[in-house]
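As you look at this complex, bear in mind that one protein chain is not there, while each of the others sits in place.
Read from first to last, the chains carry the letters A and B; within each, the first residue is number 1.
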Amino acid sequence: MSAVSGVRKAVRPGRLFGIVTTAAVIGALAACGSGSGSAASGGDVKLEFAQWWAAELPDGAFDKIVADFEAQNPGITVELVTAPYASTKQQLVSGAASRTLPDVVGLDGAWVNDFSQQGAIANLSDLMKDAGYDESQLASQIQVDGSTYMIPVVNFVYPLFVNTDLLKEAGVNEVPSTRTEFVEAAKKISALGDNKKGWALPLDTSAPNGAQNDVMSWLWASGGSMLADGKPNVNTPEVKSVIDMIKGLTDADAVAPGYLTMKEQDKVEKFTTGQIGMMVDSLAHINLIKENAPDLNFEVAAIPATDGYTGKRGIPYASWGIGVADSSEHQAEAFKFVEYLMSKDVNAQLSTLANGFPGNTASKPDFSDSDPKFEEAFTIYQDGTPANEFTGLPKSEDLMRTLNEQLQAVLTGKTSVDDALKNTQDNWASVF
Amino acid sequence: MEPAHPTAGPSVSPSLSPSVSPAPQSAPDPAFPAGPAPTSSISTLTLTRTASPQENPPPRPARMPWATRVARRLVPFGYLTPTIVLLFVLMVVPIVMVISYSFKDNVIVERNPVLVGFANYTQILTDPNFRTALKNTAIFIVGSMGAHLVLGLVFAMMLNSPLLGPLTRSVFRVLYILPWLFTIAVVAVLWRLMLDPAGVVNYVLEAAHLIDGQVDWLASPATALWAVLFINIWSGYPFFMISILAGLQGIPTDLYEAAAVDGAGPWHTFWNVTIPQLRPILLSMAVLDLIWTSQQFALIWMTTGGGPLNSTEMLSTYVYKQAFSSYEFGLASAAAVIVLLLTMLLAFFYVRQQRER
């Protein structure tokens, strides 16, 4: 009996449920109709461009650049596929596996070797030849086995950022230019107390590029190399001196806490809030820092080198690189788009927007509206040589992770510096 | 991949459902799936409701003409078709693919991978990092499960107290449910923000003189595992709490009245009425939690990435790194299959245990 009354009472919600279900299903089906229409239609060519850049440029800026391309090239449309940096890679790996890579892909130098081995990205040397493209205007090309697979579109250099207020407060009057000066300055800043530290060291292993930007950068700044004849050569006095310096800083408690799982973003955050005095970081962050902390006084300088070093300084850099999918049916059109992004004016415009340096040697970034520090940094850039030895190495992200892990072991006292370098060398050698 | 399933018997429900308890001994009827089964000490109300179907077994199929019999037999499959199709295409097929990857080298990366037999498996099983991941996962699961059960139970019992007014109860219920509302990506980011050495947690603890100086909760090998465990406990207990609350509200009041008449104290009542009544829920929640916690990836990945020094490396992050950082899809698949087998083993023991009860 109670069940019967239950039936009567429940019928209405039941019907309501039916309506909701129907509506939802219809809605979903209607939506698929509109959602799945991404295939090219008619004779027009539709290019997909997967990258993380649009997310890091001012809102809508990249769309405008793309719209200009479409206006100049009727018949070609470009669809931007934007994901965060970290997930772009995962998507590209999955896409490469199923041969559904977008036609044009944003690349990091660290990925190139793996994707080219996998046959996922096209040989750009061939495409350039087919298009009769003049390679000499390119500042750099990333090659594997003598063929180009990636062209850096915009380069971001990593100089030393210095919080001048903290430096003064600590009684240091000159921006450090040698390692000894740097260590001393870091210790003095840390001595200020109030949880202020001299330096930040992001060693997180999920995004292990600290190994490149914050550790090996010190080696390259003094003209060192972690490779010999293209093979790993880590167990050297030069590398050891870098690790010793870092170990000395952490032992002296001059590095911001949390470094074992710190990410690049955290480092910038700490500098912006005045918790650390110095960091090695991308020049692109100047605007971000100024936006979040308008009152912060800081300068950029070349990364300090070993005492007495007079040679050319290597300037670590990262790039927004570009490549073309091997599986793309429109490689010629795709390369046209690459050409467009590399053309003198567009490349200059893009670099200015991104606060980076152009990949086209003829392009001049427009400093008129930007911070004077950019112009300063541009001179540092032109005086030194861009250096990033991880670019183009096989499984380079894994190499960085190994280095970070070994460094973590050193800093927590689990291994000696010598053992860590030996382990890194063995591990790296097994990959090559 | 098919797990060894228990030997045949009339009872089906235990393997179907973590939340279904075995049939009552009083009314065995092989014609009727033993699902409805109330626990042995269930209320009279439930008993009368569920006992009735056993009195009306469906007509024996044997008496019908052949065609009807076949049609009859096909009917349940008609109802199951969408489920079977979906699970076959999106579960069985991919699993078979993963298993086949696990026996190959250079899978996905190269167009023509080579068969390597069990080499991937031996490599994984001898990798010390895999064993660390296994150990951490075990700690993570046991810790999460225990804390979820205890917190869920304590909170649910407090919320269920007759001393509370309806408004107070609703307000607290909503507050307690809050952690459940946020996607794990946000939970990770939020706790990273709060557990930063210069973050609000250290600030509060320092002000309360509970700690001295900035603690690297997520970055120190000594605390990282406990920190991610804590975050997982925070984000996961509400579902337990709600389920247990539902279970508490289903316990018939006459059982408590009877206990009160017998002069049982609150402690005694708790152990002898509440816990036995909640047992099926607690068990099924524990199994679900085991499954969910063992699969937890985003939280670990976005807080510690498995570091520092592998101190928070889990099986899920281990598999991910093999696949997306080392491009060793063969190894990753082998590790995944091992994880799958381990989970199946646990599920098998659970099913057996349910049957024996």
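Methods note: a contact is a pair of C-beta atoms (placed from the backbone, for glycine too) under 8 Å apart; a residue touches a chain by one contact, two chains touch by 3 or more.
Operating definition for what follows: contacts and distances are computed from a predicted model.
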(request) Have a look at "NADH-quinone oxidoreductase subunit M", "Ferredoxin reductase", "Carbohydrate ABC transporter permease" or "Extracellular solute-binding protein" and point out the UniProt protein name belonging to the hidden chain. (result) "Carbohydrate ABC transporter permease"
(request) Taking the whole complex into account, name the chains on display that the unshown chain touches. (result) A, B
(request) Have a look at B:N120, B:T274 or B:S333 and name the one touching the chain we're not showing. (result) B:S333
(message) Looking at the full complex, which residue from A:S147, A:N292, A:T361 or A:S416 touches the chain that isn't shown here?
(response) A:N292
(request) Please pick, from B:I141, B:A224, B:I242 or B:L331, the residue that touches the omitted chain in the full complex. (result) B:I242
(message) One chain is left out of this view; which of B:L90, B:V114, B:V142 or B:A260 touches it in the full complex?
(response) B:L90
(message) Residue by residue, what part of subunit A touches the chain that was omitted?
(response) 3, 6-7, 10-11, 13-14, 17, 20-21, 24-25, 27-28, 31-32, 35-36, 38, 48, 50, 52, 55-56, 59, 79-87, 90-91, 94-95, 97-98, 100, 102, 195, 264-265, 268-270, 272-273, 275, 282, 284-285, 288, 291-293
(request) Pick out the residues on subunit B that sit against the missing chain. (result) 2-3, 5, 8, 12-13, 15-21, 31-33, 35-39, 42, 46, 49-50, 52-53, 55-56, 58, 73, 75-77, 79-80, 82-84, 86-87, 89-95, 97-98, 101, 108, 151, 154-155, 158-159, 161, 163-164, 168, 170, 172-186, 189-191, 193-194, 196, 198-200, 203, 234, 238, 242-243, 245-247, 249-250, 280-281, 284, 288, 291, 294-295, 297-298, 315-316, 319-320, 323, 329, 332-333, 336-337, 339-340, 343-344, 346-347, 351
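As a working rule, only the chains that are shown with their structure count from here on.
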(message) So the centre of each chain is just the mean of its C-alpha atoms; given that, what is the distance between subunit A and subunit B in Å?
(response) 38
(request) Please name which positions on subunit B make contact with subunit A in the complex. (result) 108-111, 196-198, 214, 216, 218-221, 224, 301-310, 321, 323-327, 329
(request) Spell out the residues on subunit A that touch subunit B in their complex, using ranges where they run on. (result) 89-90, 93, 97, 114, 117-119, 195, 203-207, 256-262, 266, 270, 273, 275, 395, 397-398, 401, 404-405, 408-409, 412, 414
